[in-house]
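The structure that follows is given in the form of structure tokens.
With one protein chain withheld, the remaining protein chains of the complex are depicted in position.
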Amino acid sequence: MHRTEKEQADLIREISGVDTRKCMKCGKCSASCPAYDEMDIRPHQFVSYVQNGDVKALLESKSIWKCLSCFACLERCPRDVKPAKLIEAVRLMVIRQRGEDYLSPNEVPELLDEELPQQLLASAFRKYRK
Amino acid sequence: MQVEKTQEFRPKIVAFCCNWCSYAGADLAGSSRLSYPADVKIIRVPCSCRVNPMFILRAFQRGADGVILCGCHPGDCHYTTGNYYARRRMTLLFSMLDYLGVENGRTRVEWVSAAEGVKFSATMNEFVAKIHSLGENVRLEDLRCKRD
Amino acid sequence: MQERLVERAKELLADGTVVRVLGWKQGDLGYNPEPAYFNSPEELKDFVYDGFCGANLSKYMIQAGKLEGNTLVFLKPCDTYSFNQLIKEHRVKREKTYIIGVGCKGTLDVEKIKKAGIKGIESISQEGETLKVQTIYGERELPFMDALLERCTVCKGKTHQVYDELIGAQEGEEAGPTGNRFAMVEKLEAMSPKERFAFWQGELSRCIRCNACRNVCPACSCLKCVFDGNQFDSAQKANADTFEEQMFHIIRAFHVAGRCTDCGECSRVCPQGIPLHLLNRKFIKDINTFYGEYQAGEDTDSRAPLTNFTFEDVEPGVVGERGRK
Partner (left out) sequence: MQRIGVFVCHCGSNIAATVDVARVVEAAAKEPGVVHAEDYAYMCSEAGQLKIREAIKEKNLTGIVVCSCSPRMHENTFRQAAERAGINPYMVEIANIREHCSWIHKDMEEATEKAVILARAAIAKVTLNAPLQAGTSRVVKRALVIGGGIAGIQTALDIADAGYEVDIVEKTPSIGGRMSQLDKTFPTLDCSACILTPKMVEAAAHEKIHIYTYSEVEKVSGFVGDFTVDIRKKARSVDMSKCTGCGVCQEKCPSKKAPSEFNRGLNTRSAIYTPFAQAIPNVPVIDRENCIKFKTGKCGVCAKVCQAGAIDYEQKDEIVTENYGAIVVATGFDTIKLDQYDEYSYSTSPDVITSLELERIMNAAGPTKGHLERMSDHKPPKSMVFIQCVGSRCADKRGKSYCSKICCMYTAKHAMLIRDKYPDVEVTVFYIDVRTPGKNFDEFYRRAVEEYGVNYIKGQVGKVAEIGDKLLVQGVDLIDNKRILMETDMVVLATAIEPNPDVRKIATMLTASIDTNNFLTESHAKLRPVESPTAGIFLSGVCQGPKDIPETVAQAGAAAVKVVGLLAKDHLVTNPCVAKSDELLCNGCSSCEKVCPYGAISYVEKEVNDHGIRENRRVALVNSALCQGCGACTVACPSGAMDLQGFSNRQILAEVDAICR
């Protein structure tokens, strides 16, 4: 099924449950983001891109893989917009298009080591599984 | 939340609103263009404590599908204590109606201040949705009074 | 006991304490004594006091208070609650009333006796736990408990709340059978709305709007009932259809809510046998649950639950929340 960019934007809104119109463009999400410098499209821009139906750029963005899913943006957003959910939704769309899981629970024990923060694992599952 | 329109069932809903808070809240919902279904018709009363159980039963008798009473928030009554009496009266009356087998969802009390246009509209949308889910009031209508 | 009451009544008439006596008079049948005024010692020959004297005489004192001179009234323990409530509402004149609190063993339900197959009743007597009934067909017996009016199986106590003297009773007497008076209300509450509706539809559609419940009720003491007036455009509707009776009974119960002492007279007099007390008891139960235990007629100065409130009262939504449990 082929979707227009606008339909894709609607789908992202639906998956994430985010109302992008609530954003007042204060930038606190980006200001809070620990991965900001790694990102090509920044958290506050995600909101704006989805709002404007500019989805193609998001799907190709490396930001979706750089997001740590730490949810600092979601916690601190004064308007309750939840940019992390948007990023996650875009990521999910990409993963679904690819059609396969990149991380199977069976592989996890081998990857584990003492130093690894739990959050990374949770984040990896969020990113690499449908 | 918007209520889907169904062709067959247009409920009759009577909303008693106190003049000082809820009627003004309804006015604010109006001037803010916050829509709710046209099935709701508002009757202005000075205070929620003016609403006699007789009015509510009469509405049901005449075929109302739901009756809602809106007043100032407890503590904010224009007449200081009116809504406290209304609260007791309506609690007991609604409990009695429930005891007689009238679906409880057909009666409701909601406190809406003059500043709560949003709440007024949301409340009415919810209430109408509830009445839609309960369907037509067949239990309480006095058929002699029915006019077509 | 009947003799002691008559004797004392004669004394009080003779010494001028009262000019009339309000009591029960032998009816045309053995089981239906009726409330009556006795204006002279001679008239007292028809005075009767037995298990069929269920009638609560409190309400008649509204009228008696308007007559010249003082009135002697006999009140059973539970009748005194009604009298107290009427004092609170300024409907009777305590100072024009001489109250003899009479002892009560429980009053009888003739319908129950009839249902036990006993007919042609002439008189009754009690021996221990057994009720002996003299009938035109001879003496019959049944357990006393089985013949009690429902209200007496949930006796609210044998303490007179107000009196000038006691006969056949003393202070602190133990109550009669004390069952759970809310048992039936609870049973109804546990039903589905549909079942409840069917139950009440069945009961209330038998109503013939004779107004006996209203006329006997000590709390229904309005000079003119709203259902006889035009303020609500509700005067004297016939029972042609579903809702009129419900409306009448709901409003009647609502008007007496917090004032009803649960004397049970409404159900006792209903010619159709509608358990009207179940409406009043629902209000009593709710009032007790929501606003704290309250017994109307226990005192003469407290605020009734519906003319009172607290800042923390439950919200009307509690009805729905309770329903979901």
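The first chain written gets the first letter, and so on, giving A, B and C; residue counts start at 1 in each chain.
As a working rule, contacts are C-beta pairs under 8 Å (C-beta built on N, C-alpha and C of every residue); 3 or more make two chains touch, one makes a residue touch a chain.
Note that this is a predicted model, so its numbers are computed, not measured.
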Among the chains presented, those that the missing one touches: A, B, C
Selected residue (touches chain absent from view) among B:I68, B:L97, B:A114 or B:I131: B:A114
Hidden-chain contact residue, picked from the options C:G27, C:G168, C:G229 or C:G317: C:G229
Contacts of subunit B with the absent chain, listed as residue ranges: 12, 14, 19-21, 23-24, 26-27, 29-31, 33-36, 38, 41-47, 49-55, 58-59, 62-64, 72, 75-82, 85, 89, 113-116, 121, 147
Missing-partner contacts on subunit C, residue numbers: 66, 89-91, 221-226, 229-233, 255-256, 303-304, 306-308
For subunit A, residues in touch with the removed chain: 22, 24-33, 36-37, 42, 44-45, 72, 76-80
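Going forward, only the chains that are shown with their structure count from here on.
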Topology of the chain contact graph, where touching chains are joined (line, ring, star, complete, other): other
Chain centre separation (subunit A, subunit B; CA means) in Å: 44
Separation of mean Cα positions, subunit C and subunit B [Å, integer]: 36
Numbers and ranges of subunit A residues touching at least 2 other chains: none
Residues within subunit C bordering two or more other chains: none
In the complex with subunit C, residue positions of subunit B that touch it: 52-54, 57-58, 60-61, 74-75, 81, 84-85, 87-105, 107-109, 139-144
Residues of subunit C defined as touching subunit B within the complex: 185, 188-189, 193-201, 226, 232, 234, 240-244, 246-247, 250-251, 253-254, 257, 279, 282-283, 286-287, 290-291, 305-311, 313-320, 323
